[in-house]
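Missing here is one protein chain; the remaining ones are kept as they sit in the complex.
Moving on to subunit A:
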Amino acid sequence: MSNSLNSFFSSHKRQKISGDSLDQLVLENDKPWVEKYRPKSLEDVTAQRHVIKQLKSQLDKNNLPHLLFHGPAGTGKTSTILALSKQLYGPQSSQFWKSRVLELNASDDRGISIVRDKIKKFATLTLSNPSKHDLENYVCPPFKIIILDEADSMTKDAQAALRRTMELYSNVTRFVIVCNYVTKIIDPLKSRCTNIRFNRLDDSDALNRLKYISSQEGLSIMDEDTVLNQILKNSKGDLRRAITLLQSASKISSVTKETISSDLINELTGKVSVKKIEEFYNVMKTKNIKTITTFVNEEFVEKGYSCEIVIQQLHEFIYLDTTNNVFLKEDDDVAHWLFFETDCKLVNGGNEYIQLMNFALKMSKCL
């Protein structure tokens, strides 16, 4: 965008954040793509057709049950509910939206006191009146929505405090609970909501979305399909990660006009190249303690690779990759156990160096 515009704004010390449409445009460009390309309506949501269908039919009836969305990260749970609420009440910045939707996430304090005060207060509020403009453009159903994002991090007590609140004010308020693990939500809440599961995105849907973004942003990617597929492979069905990756890659190569290549993508996800892993495997076969430790030290520890990723990739290399002729001895269960054990120790906060060394040395015995 024009420099003159920028300097015009900077001459004023303080600038209003929203309002002016030109201003909005500038802001829009500064947003992370994940935010910029969040779907604006239910039709926009790329995947999860069964969910969309269900929600739409509910919408037609001008009613909505309490909802519980669960599923892995980056599958569009938050996007869907935001898109839905935009369709119901208009844009997020409008007064009307604010009076009808309360969005709480893990960054807000959600102890039991908040449930008692803030949520209850909002739930009891009488409905605000939609303006004529709102009525014409949006659905404006006769209820408010409270979105509890990342609800897995709510305490059991806070969840329990919600129970009766949900029922008492159901005439004017709907709750939408969004979480990754449905097991972290207490049963009484689950039974009060319609549970909707979000599945991992199918590759073709995600690919289309990435292609759309790339064309909107005017990216020049050599061999687009391969690179985008590589991105998808690395993000394992997590669309948000895929989009962030795409943006980072394009940003990093923006000035030197490097083309975005698979190597760059690999590097950005912190992955070790497959060749290194193969080398690692062969080094472990030598069963020589000195050789193994020097290799691990030089190639992984000093290069800053995360131990977790090394182990994960080795696992893929041994068990999933069928192109190489890797086979383990009969006592395979030892190796399996080793993978599990090391991962567990790392999750418990184990020291990377010690764990990786232990892994490499013990693994070498299995090969």
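FYI, contacts are C-beta pairs under 8 Å (C-beta built on N, C-alpha and C of every residue); 3 or more make two chains touch, one makes a residue touch a chain; residues count from 1.
Here is the rule we use: contacts and distances are computed from a predicted model.
Engineer: According to UniProt, what is the chain that's been left out of this complex called? Choose from "Phosphatidylinositol N-acetylglucosaminyltransferase subunit H", "Proteasome subunit alpha type", "Related to Replication factor C subunit 5" or "Vacuolar protein sorting-associated protein 26a".
Structural biologist: "Related to Replication factor C subunit 5"
Engineer: Specify the residue from the set A:105, A:131, A:170 or A:262 that touches the hidden chain.
Structural biologist: Only one listed residue reaches the unshown chain, and that is A:105.
Engineer: Spell out, residue by residue, where the missing chain touches subunit A.
Structural biologist: Considering the whole complex, subunit A reaches the absent chain at 3, 6-7, 9-10, 13-15, 17, 27, 29-32, 34-35, 73-74, 105-107, 109, 149-150, 153, 235, 238, 240-241, 244, 247-248, 251-256, 267-270, 289-290, 293, 301-309, 342, 344-355, 357-359, 361-362, 365.
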